[in-house]
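A protein chain is absent from this complex, but the other protein chains hold their places.
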Amino acid sequence: MKTCAQKQKTFRIAGFIEKITKDLAKSYHDGIGINHNEGDNLPRETEVLSILGKIMELIYPGFGEQIPNSVETLRFSVAETAAALYTEMNELFFRSFRYHCRLTKKCNECECAASAKRTAEKMLSSIAPLREIIKKDVQAAYDGDPAARSLEEIVLSYPGVKAVTIQRIAHVLFEEKLPLIPRIMTEYAHRITAIDIHPGAPIGEGIFIDHGTGVVIGETAVIGSNVKIYQGVTLGAHSFPKDGCGKIIKGAKRHPNIEDGVTIYAGATILGNVTIGANSVVGGNVWLTESIPPGTKIRIADPELTIKKPGEKK
Amino acid sequence: MKTCAQKQKTFRIAGFIEKITKDLAKSYHDGIGINHNEGDNLPRETEVLSILGKIMELIYPGFGEQIPNSVETLRFSVAETAAALYTEMNELFFRSFRYHCRLTKKCNECECAASAKRTAEKMLSSIAPLREIIKKDVQAAYDGDPAARSLEEIVLSYPGVKAVTIQRIAHVLFEEKLPLIPRIMTEYAHRITAIDIHPGAPIGEGIFIDHGTGVVIGETAVIGSNVKIYQGVTLGAHSFPKDGCGKIIKGAKRHPNIEDGVTIYAGATILGNVTIGANSVVGGNVWLTESIPPGTKIRIADPELTIKKPGEKK
Partner (left out) sequence: MKTCAQKQKTFRIAGFIEKITKDLAKSYHDGIGINHNEGDNLPRETEVLSILGKIMELIYPGFGEQIPNSVETLRFSVAETAAALYTEMNELFFRSFRYHCRLTKKCNECECAASAKRTAEKMLSSIAPLREIIKKDVQAAYDGDPAARSLEEIVLSYPGVKAVTIQRIAHVLFEEKLPLIPRIMTEYAHRITAIDIHPGAPIGEGIFIDHGTGVVIGETAVIGSNVKIYQGVTLGAHSFPKDGCGKIIKGAKRHPNIEDGVTIYAGATILGNVTIGANSVVGGNVWLTESIPPGTKIRIADPELTIKKPGEKK
């Protein structure tokens, strides 16, 4: 069927590929967008997801791809998973610290290895306490959603619980100043849930993010306990602090503080370093750039609508 | 390269892993977030997706990973797929009914097996009629989108058609009261399309959800035929009916009814058990918590904007 195509392409391909390769080699010369660190390469997404998968297996045993055991024999598979996880984390975190170290020329290999080890141990030690916090997240979803039929349904299917669990893991690593990997984890959560929470934000226990599509929570947001957030909520920046040269200051505090027990309904936007007082309720589609005291209820005024009944002219 | 790291970690690892394992074992003691039902475990996502993939292959033959046949020989591969699907469904649905049965202590194994069989047969029998409905969905997308060039393009790439097809499958299973699996299916659709339709909502034929990102359709919504919905539309709850103890009543009717021929433009929010009359048009960003009669056109009033032309002061 492709004989005419085959005739057309004889003898020309090799030269064409050669030219393409030469052009690309020139384009690679500046090193931008290239991963080629002569041995110590950047973390790959598959490696990060392998680590994340093992941590999730330890948090929710039996819900991943491993065959679940009885509680009695669980500890054998836990020890095995934890040991493999420890080795993988040491290796990958080392490369990640090395990358940053070469970029800033501020440390040596032994420091990077020590940082990797410290971070891997911190992560492993954090899993049991994280579980206690996450149990409260799952319970908050059950109590807050009339459609939720069981805790198992929530663990198996709720994207809000998935996104928050991954962010909690990433936040532990972010606090240890591990480069690149925390953000790769939360962007993976963003991809599978459309919930975008920066690993920098500390989040209190018992949070429930329902539906969640379009939620954005910025790097320097601070969220208390028992907070409810619905789809399309943005906790964002209003403006970016700049240095004397007009360059944006990296990491400056610019996102909201949400105190305990606050509910934020779908589509609300809260911008800037403002504080939403405890137990406040922010209504759907509210646009807010100022602080509000505890216990405030705020909602959009009844919107002006243009209604045309059948038979009426425009 | 890692000799210094290796020196640091000698002899300490085993004890560390042991301690981590002990802490986790204690945390697992309450059974929350654990899948360990001594033999009859919860459905795994991979198993649910294998079933969903086979149903999709029967609905859209040749569009999945199977090599397509001619229409003449199609029936052989169909029989093979249907038989494998039947076996998989029986096995997985049984475990799902068993899980719920143990939770509520209301049934025995034979009942669970009979329920699994009934549900599997119902699902298989529903595929041909579902195809007739879904053809109208595909046609509605073609008629409604100026960017659509062919029916094949729609089947191959439109997320709205994918999300609705999966929801229609899940709704068949939801109606049979199959636990867990319908929601796992729609949350899979939510993940790949950012369209979140609860499996409980009945949807008429010829629906077109364009772009779709951020669409949320609640459990007790009811949607008629030939409805058009754009990105960011919420058909949600306004408040949750509670029982005498202040607990949310699970499953109570709380979402909108959308009658035949209604169009709902991007970002509109309709909340509560209200009715949008047939052939009404709800404009972009409208916020609506009341019923409207058939044939109504409703849009936001021209928004008040603050405009600063170049050279003007703030």
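Each chain gets a letter, A and B, in the order it is written, and its residues are counted from 1.
As a working rule, contacts are C-beta pairs under 8 Å (C-beta built on N, C-alpha and C of every residue); 3 or more make two chains touch, one makes a residue touch a chain.
Quick caveat, the model's predicted, so the values are computed rather than measured.
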Exercise for the section: Please pick, from B:L49, B:A252 or B:I300, the residue that touches the omitted chain in the full complex. Expected result: B:I300
Practice task
Please pick, from A:P202, A:G251 or A:P310, the residue that touches the omitted chain in the full complex.
Solution key: A:G251
Completion exercise
Touching the hidden chain, out of B:L52, B:L92, B:I127 or B:A140, is B:I127
Handout entry: Residue touching the undisplayed chain, where the options are B:P43, B:P159 or B:P179
Key = B:P159
Exercise for the section: Have a look at A:F63, A:Y86, A:Y99 or A:Y158 and name the one touching the chain we're not showing. Expected result: A:Y99
Fill in the blank from the handout: Missing-chain contacts on chain B, rising order, are 39-40, 58-63, 65, 67-71, 74-75, 78-79, 82-83, 86, 90, 94, 109-110, 113-114, 116-117, 121, 124-125, 127-128, 131-132, 134-135, 138, 143-153, 155-159, 192-194, 211, 213-214, 231-232, 266-267, 284-285, 300, 303-311
Exercise for the section: Pick out the residues on chain A that sit against the missing chain. Expected result: 1-2, 4-5, 8-9, 13, 16-18, 20-38, 41-46, 99-100, 103, 179-180, 183-184, 187, 190-191, 194, 196, 198, 200, 213-216, 218-219, 232, 234, 236-237, 240-241, 248-252, 254, 267, 269, 271, 286-288, 292-301
